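Data block below; observations after.
Up next, subunit A:
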Amino acid sequence: MDEKKKEYFHIIRERYCKGCNICVAFCPKQVLVLKNGKVFPERPQLCIGCRACELRCPDFAIEVHLKGEQPEEGRDSDSVDYTLPPEAMHG
Partner candidate 1 sequence: MAKTVKLMQGNEACTIGALAAGLEFYAGYPITPSTEIAELCAEELPKVGGKFIQMEDEIGSIAACIGASLTGKKAMTATSGPGFSLMQESIGYASLCEVPVVIIDVQRMGPSTGMPTSLAQGDVMQARWGTHGDHPVIALAPGNVRECFDLTIRAFDLAETYRVPVIVLSDETIGHMREKVVLPDPSEIRSVRRAAPSSPAGYKPYAAEEDGGVPLMAPFGEGYRWHVTGLFHNEAGRPTNSGEVADKLLRRLSRKIEKNADELADYAAESLEDCEIAVVSFGSSAMSGLSAVRRARKEGVKAGMLRLKTIWPFPEKAVAELAKRATRVIVPEMNLGQIALEVERVVAGACPVQRLGKVNGELFRPEEVYAAIMSAARGDDAAGAGRAAGEAR
Partner candidate 2 sequence: MSDILRYFRQDMLPHIWCPGCGHGTVTGALVRAIDKLGLSKNKVCIVSGIGCSSRAVGYLDFDTVHTTHGRAIAFATGIKLARPELTVIVMTGDGDCAAIGGNHFIHAARRNIGITTIVMNNNIYGMTSGQYSPMTPKGMYGTTAPYGNVERSFDLCELAKASGATYVGRATSYHVPLLIDLIHSALQNKGFSVVEAISQCPTYMGRKNKIGGAVEMLEWIKDGTVNVKAAAALGSEKTKGKILIGELHNAPESEYTADYDELIDRVQRKYDKFQGGLYGCASNSD
């Protein structure tokens, strides 16, 4: 990657998320918040891709991907995993 800072986006599976707050609490850059009981990447631009959230998530509800690494599916940085029924759409 060029010296431009790497950017990441998050796939959230709302149906799986139980709002346990582990990812939000341990994110070193406070990227994540809970929004009506589900994780939401409030400040995705701060994400450094450490994947602490993805590895510690007990419900496989969040995934971090490098921009460009995978075709972006979402309108903006917080894309949605379309393999799941609509209620997983968020924001």
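Operating definition for what follows: contacts are C-beta pairs under 8 Å (C-beta built on N, C-alpha and C of every residue); 3 or more make two chains touch, one makes a residue touch a chain; residues count from 1.
Inclusion criterion for the candidates: all candidates are chains of the complex that A comes from, given by their letters.
Note that this is a predicted model, so its numbers are computed, not measured.
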If you had to name the candidate from 1 or 2 that touches subunit A in this complex, which would it be?
2
Interface residues, subunit A side, partner candidate 2 - complex:
11, 15-16, 18-22, 25-26, 55-60, 63, 81, 83
